[in-house]
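One protein chain omitted, others in place.
As written, the chains take the letters A and B, and residue 1 is the first residue of each chain.
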Amino acid sequence: MASLGALLEGIASLAVILDARETFIAIPSGLALVQYTFRLDPIACYFNLALAVVTLAISIYSFGYLDGFAPQKPLGVFCFFYALLLISLTVVFTAANALLFLIAWEMMAVAAYFLVSFDHEKTENRRAGLLFLVMSHVGTGALILAFLLLGTWAGGFDFATFHLARHSLTPLRQGTLFLLFFFGFGVKAGMVPVHIWLPAAHPAAPSNVSALMSAIVIKTGIYGIIRVSFDFLETPPLWAGLLVLFAGIASAILGVLYALIEPDLKRMLAYSTIENAGIILMALGATLVFQSYGRPMLAGVALIACLFHIFNHAVFKALLFLSAGAVVHATGTRNMERMGGLIRPMPLTALCFLIGAIAISGLPPLNGFVSEWLAYQALLGGFGSTPSLTRMVFPVAGSLLALTGALAAACFVRAFGIGFLALPRSSQATQAHEVHVSMLAGMGFLAALCAGLGLGANLLLPIFDPLTVALLGVQMSGNLTMAGGIALSSGSPRGGTVAPAALAGLLVLLSLLAGVLLATWWRRGRRVQGPTWDCGLPGLTEYNEYTATAFSKPLRMIFAVLYQPRREILAEFEVSAYYPTSVRFETEVDPAFETHLYSPLKDWIIARANWLRTMQTGSIHAYLAYIFVTLILLLLFGVRS
Amino acid sequence: MTEMLVKSGVQLVLLLLVAPLISGIVKTLKARLQTRRGPDVFQPYRDLFKLMRKGMVIPDTASWIFSVTPYIVFATATLVGLMIPMTATDAPLSLFGGVLAVVYLLALGRFFLALAGLDTGSSFGGLGSSREMTISAIAEPAMMLAIFTVALGANSTNLSEMAQAAVSQSWKFLEPSQMLAFAALFVVLIAETGRIPVDNQATHLELTMIHEAMILEYSGPYLALIELGAWIKQLVLMTLLVNTFFPFGLSSDWTVAGLGMGLVVYLGKLLGLACFIVMVETTNAKMRLFRVPELLAVAFILGALALISTFLF
Partner (left out) sequence: MSFIHDPEFGNRIITLMAALVLVLQIATAGQRWLISTIRLFALQSFLLASIAGIIAYFNQASHLYVAALLTLILKAWLLPLLLERLVEKVGIRQEIEPLINVPLSILISGCLTLVGYVVAESFYHPEETSVRAALGHNTLAVAISLFLIGFFTMLNRRKAVTQVLGLLFLENGLFLAAISLTYGMPMVVELGIFFDVLVAVMVLGILVFRISETFDSMDVSKLRKLRG
C-alpha cells in the first residue's frame, strides 16, 4: 500500500521537475516516438504544471485517505487506474498528433470511468459512471469527426500540419470545425447544457479522484478549446468568441445557482466546478472577441485572467474536494444537514476548507480574487474599445460575473457555516475526529498555495509571458505590474491597481489596531461563556439550527423561474389544523436540463432504436445477408470514386 | 512612505470620528421628522464608549470564527475607508486597490459576518446570514454596472483617478448617465447599509431583521467593533456616492487649509445625502423580503441604462 503511494508520489514529483524545467525554458521541442509525437510548448507545460502540483498534493493525501478502503477494496486496481489517468492526462496535454491525442483522450475517459465506479456497490455510483461514459463518448464522437475533417482538409494528422494548413481553410470549414471542437471539448469542460454528467460523476468517485477530476480533467476541455482556437484555426470570428462568452456566462450562473441548493457537499462542489469552468470560458471568450477586433493587449489581460483562473481553480477546488473527502471520511455522510460543529473535532480540516472557500468566492487577498479582478479589468476595457452593440456584452458579462461571485460567496458561507459551525447535527458528526496527518499535509500544501498564489500574484506574472507570446504575440508582465512590482495593474497606465499582499498586510495591521483599542479600553469587562439565546425554549439543540435548505430558501424563491421548486407539506392532526401531530415536508427542485432536454432526447433515441430492432431478426442468415449487401455497396462505391 | 503613513493616519482619525457622527445625524433627523425628540447626534459615541467598557458573553456553541469576525469586519471597513478619497482627491492607499477591491473587501467582511451568524447555532443568526447573503448577491450586479459607468467616465478603477476625473468636469453630474448611475448606487446603498425599504436598523423583530439578526449574539466590545465597522462601511458608501458624483470641494493637495476647506464641504455634502436617506426612510414602509428583488431589479436596469447612456447621450 505505502509503496504504491510512494510510487505515485514519485511520478508526481518527477512530473513537477520535468515541467518546471520545461516551463521556464519554454521552447517547443519535438520528440519523435515511432509515429507519436509529443510537444512541450508553453501552453502544454502550463497545464502539466497544474497537473503536477495538484497531483503532488493529492498523492500525499491519498496515503491516509486510501487506508480507509484498505481491507475491503482492491487498492492495487485503484492505483493502476489512478496512474493510468495521470499518464493519459500528461499525454493529452503534450500530444502533438491527433491520433495520439484521441487515444490518450479515450484512455483518460476509461480510467476515469473505472475510478468513478470504484465504489461500485452503490447503484447510484454505477449509474453515475455510466452517464459519465456516455456523455464522454458523445463528446469524443464530435472530436473524432472534427479531427477527421481537419485531417482530411489539412492533409495530415500532426498538430504542426494543422497549424500550417489553417490559412487554406475556408471560413465555413473553420466555423464547422470550431463548433464541433467546441461541443466536443465543452462536454469535458462541464459547459452548460452538456454538464449533466459532472454533478453525477465527480461526487461518486473517491474524494481524491474527485479532486483530480474537478481540478484537472475538466481542464483538458479548456485546453482543447485554447489549442483549437489559437493553434489549429485562424483567429476565430466574432461569433465564435461571443459563443464562448455566452456559454461561459450560462455555465457560471446556472452552475452556482444549482450549487446553492445542493445539500450534498460533494455535489455542491461539482456544481461549483461548472461555475468556475464558466468563469474560465468567459475570460477565454473575451480573449477571442478582443482578438477578432485586433486588440492584443486587452486579449492578453483576458487570457492571463483565463489561464490564472485555470490554475487557481485547480488549486482551490482540489483543496475543497480533499477537505470534503476528509469530512466524509470522518463522518460517513455527504449530506451537509448531517454535519455541523466539525470545526471543533477537526480544526485543521476546517481551516483548510475555510481558506478554499474564501479563495473560491473570489475574496481578497487570496488567489481567486486576483484572477477575477483581472477578468473584470478585461471586461471593463472591452466596453471602452469595441464597436457599438458588442460592447454592451461586456458590462452585462461583468455584472453577471459579480452576481456569480456573490452567489458563490453565499454558497460557501452555507457550506462552511452549516457543515462546520455551530452544533453537530447528527451522531456521526459528534463522533468525528481529525484525519490522518498525510491528508492534512496534502490539504495544507494546497491551502498554502492558495495564499501564495494570491499574495505573490504580481511576482508570478512573468510565468505567463511565454504563454501570451506564443498565443497572442504580446508580452504582458511589464504592463501588469506597477509601483516597483508590489501592485497589479490593469494594463493601461492609469487604469487601476491592486496589491493583494499589501491588502493582506494592512488587514492584519488594522485588526491589531482594533485589538490594541480593545485592550486599552476594555478594563472592567469580563469575558464569560454563556448559552446562545434559545427563545426561552429549554436548551438549544440541533433542531433549532438553521438548515442548509432553509439558508438557500430566499434564493430559491427569487430564482423560482429557474428552479421550478416543488413543495409538499403533509400535516397530520387530530383536533385542529393548528396543532399538527406530525408534519412531513418535502421539497424538490426540477432538474430542468434532465427533464426538458435529456428526457425527450432519450425517448427519441429509444424510439429510433426500437425501430432499428426490426432489423435484428436474430437469424444468422439475415446478418450474413446484411454483410453481403454492404460489401457489394462498398465495392460499387469504391469503383465509382 | 512616511507621507503615506501620515495621510493614512489623518484619514483614519477622520473615519473614526465622522462615521458615528453621520449615523447619529441620520438617527436624530429621522426622529425629528417623525416628531420624536430622539437622542442627540453624539449618542453613537456614547454607545460606543459604553459598549467598550462592558463585559461580554460568548455563546458556548461558538468557535473562533465568532471571535475573529469583529476584527475582520472592522479591519475591512477601515481599510476600504483608507482607499477612498474623503477630503482630498488622492486617497492615502488608493494605489493598493481601486473600486473593485473596495467591493470585494466589503464582501470579505460580510462573508465572515454571515459565518459568525451561523456560528452561534441560533436560528436568528442563520436567518440573518441567509437574508444578508441573498440581498447582497442580488444587489451586486446593479452595483457593478453603476461602478462600470463611473469607471468608464474616468477610464480607471482607481478611486483617486476617478475623483480627479470627476473634479475636472464638475458639471458632469447633469449627464443622464451619471444621474442614472447615482440612482442605481443609491438603491444599492440603501440595501447594503440596511436602510428602510430593505432592512430596518432599529428593529429586533424576527420577521424583519437582517443585519441585526446576524449580530444578535454579540455583546460588549465585540459589538462595539462590529457597530463601528458597520458605521464606517456606511460612511464609505456614502462618501463614494457624494465624491464621485458631486466632487465639489475636494482639495487637490493635503495642506491644512485645503483639508479644512475640503472637510467642511465634505461634511456638508454628507449632510445633504443623509437628509435624502432620512426622507426615503421616513416616507417608505419596509418592503416584504420577496419584494426586495423588484427594487434591486430597478436598480439593475438603472445601471444598465446608465451604461447605455454613456455611449448615446
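The criterion applied here is as follows: contacts are C-beta pairs under 8 Å (C-beta built on N, C-alpha and C of every residue); 3 or more make two chains touch, one makes a residue touch a chain.
Since the model is a prediction, treat every value here as computed from it, not as a measurement.
Student: In the full complex, which of B:Ile210, B:Leu250 or B:Leu305 touches the chain missing from this view?
Tutor: B:Leu305
Student: Determine which one of A:Val561, A:Val575 or A:Ala609 touches the chain that has been left out.
Tutor: Considering all chains, including the one not shown, the answer is A:Val561.
Student: Quick one: which of B:Met1, B:Leu174 or B:Ala257 touches the chain that's been left out?
Tutor: Of the listed residues, the one touching the omitted chain is B:Leu174.
Student: Of the residues listed, B:Val13, B:Ala202 or B:Ala297, which one is in contact with the missing chain?
Tutor: Of these options, the touching residue for the absent chain is B:Ala297.
Student: In the whole complex, what residues of chain A lie against the chain that is missing from view?
Tutor: The missing chain touches chain A at positions 388-389, 392, 561.
Student: Spell out, residue by residue, where the missing chain touches chain B.
Tutor: Counting over the whole complex, chain B touches the hidden chain at residues 174-176, 179-180, 183, 293-294, 297-298, 300-302, 304-305, 308-309, 312-313.
Quick note on the criterion: only the chains that are shown with their structure count from here on.
Student: Residues of chain B touching chain A in their complex?
Tutor: So the residues of chain B in touch with chain A come to 49, 52-65, 70-72, 74-76, 78-79, 82, 93, 95-101, 103-105, 107-108, 110-111, 114-115, 117-127, 129-131, 133-134, 136-145, 148, 151-152, 155-158, 161, 216-217, 220-221, 225, 289-290, 293, 300, 303-304, 307-308, 311.
Student: In their shared complex, at which residues does chain A touch chain B?
Tutor: Contacts found on chain A: 341, 343-344, 358, 361-364, 369, 373, 376-377, 380, 383-384, 388, 391-392, 395-396, 398-403, 405-407, 409-410, 413-414, 416-418, 421-423, 482-483, 487, 490, 492, 494-499, 502-503, 506-508, 510-511, 513-515, 518, 521-534, 540, 544-547, 550-555, 557-558.
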